[in-house]
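Let me begin by presenting the structure, written as structure tokens, before commenting on it.
With one protein chain withheld, the remaining protein chains of the complex are depicted in position.
Read from first to last, the chains carry the letters A and B; within each, the first residue is number 1.
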Amino acid sequence: MSTIIANGLTQRFGADLALDSVDLAVDAGEHLAVLGDNGAGKTTLLRILATAARPTAGSLQILGLDALRDRRRLRARIGFVAHAPGLYPALSATENLEFFCSLQGVQRTRAAEALALVGLTADATRPAGLLSRGMQQRLAIARAVLHDPKVLVLDEPDASLDSGAADLLAAVIRGRTVVIATHDRPLANRLCQRTLVLRHGRVLGAGSRLRVVR
Amino acid sequence: MIRPVTIALAVARKDLTSEWRTRELVPALGQFVVLALVIANFGFQIDSHNAAAIAPGVLWLALVFAGLVAFGRAFTAEREQASLEAMLLTPAPAAAIFAGKAMAAAMLLVLCEAVLLPALTLFFGTPLSVPLVAAVLLATVGMAALGCLFAALVAQVRARELLLPLLTLPLWIPFIVAGGQAVQVAMGASGGYNQALGLLIDFDILFVVLTSLAARFVLDD
Partner (left out) sequence: MTKWAAAATAAMLAAAGLIFLYAPTDALQGPVQRIFYLHVSSAIAAYGCFAVVLLGGVVYLWKDSLAADRLARAAALVGVVFTTVTLVMGMLWAKPIWGAFWTWDARLTSTLVLWMIYAGYLLVRRLAASGRQAARFAAVVGIFGFIDVPVVHFSVTWWRTQHPGPVIVNNALPPEMLLTFLVTMACTLFLAAVLIAIRYQIETLTDETPAPAAVLDSGLRPESAR
């Protein structure tokens, strides 16, 4: 059974139909790239997959659990890198991570490990508010993997990352089931085995990376 | 193993550490209450005869407005919204996260009270006593729980400056009534202090329980 199975995901905001009956399936260990222009519904879709939002209609199964009913249990196994980093500016990078370690119920040593993974060990004691946008994004990525999630959802993580983004992301997503939204097609090709293209909230096309053409 | 109390304390510590490092809110609140006292002095023509009669009212006015600011801030920063979501996407229960934020906000209001009460004594000559402090602290607990719950709610909608007082003040009235009576007695009026305190404790229990139960519907979808 696939790790992520979505059927008919629909999201409505008032009269605005942000997602229209989206189906997708991601197997264990597979990396799926979600492509589409601004306003196509990528963020809306990813937020639903990360259990950060509830769809208006449709069903979602992740790791064999009903994502709408078992959200608490699932959240322990999903990591989400949202569009906004959502860090605490007055706290240092380490303190930010250690705080989330206690929320996740994992050992505090994981904070240092995650910092090393994203290459922020040198800036561990700097207040997060003073980090560059690229470094903040890396910190957000570190936070998303503190609890070693099986499923990772990333919303345009490359948008603010500085150089070495591809290598960093490749290292972070290794061995996990990943859905990543991005504008960067070469990056998508490098990191992912399959792509899904959204337009106006509907699936325009899906396929292996070799078959997606403009 | 995730224990709710650990979560709540971690969240409270995080909020208080952030506030300590930026030192934005508490000085602003302290300044506000002193200003309120100065205005009251001229607005009411306070003298030694009427000070004890007017001071309780001034105390509650200052406390209510400071409370609206303090609790309103607990959830409003745009960054907070994104980081609130990050907190919810962990196994930590929403009620525990809420409790932590309410505790931190209450603590900040208490710091403001630590300025307000001595200032009241200084400017109006009213006594500063344990019964007075007890009444104010007990009221703060319930007001914090309610204020933070609705602050969390309005932080996610528009027109928050309008909505927060509209929703919170009706719920604060029992605290102002009972707390007001207790403060009046502590400042020399006659009346049932113990009864008032008992009421405050009852209200605290009622609303702390209710807000904890409601927290997950307000914070999370």
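The rule we apply is simple: a contact is a pair of C-beta atoms (placed from the backbone, for glycine too) under 8 Å apart; a residue touches a chain by one contact, two chains touch by 3 or more.
If you're wondering where the values come from, they're calculated on a predicted model, not measured in any experiment.
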Selected from A:Ser21, A:Thr56 or A:Gln193 as touching the chain missing from the view: A:Thr56
Listed residues B:Ala119, B:Leu169 or B:Ile201, member touching the removed chain: B:Leu169
Touching residues (missing chain, whole complex) on chain A: 12-16, 18, 38-44, 47, 53-54, 56, 83-84, 155-156, 159, 181, 183
Residues of chain B in contact with the chain not shown: 146, 149, 153, 156-159, 162-163, 166-167, 169-171, 173-174, 177-178, 181, 191-192, 195, 199, 203, 206, 210, 214, 217-218, 221
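Here is the rule we use: only the chains that are shown with their structure count from here on.
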Geometric centre distance via CA averages, chain B-chain A, whole Å: 37
Chain B to chain A touching residues, read off their complex: 1-2, 6-7, 10-11, 14, 17-18, 21-22, 79, 81-93, 97, 221
Contact set on chain A toward chain B in their complex: 50-54, 72-73, 75-76, 78, 80, 82, 84-91, 95, 99-100, 102-105, 127, 143, 147
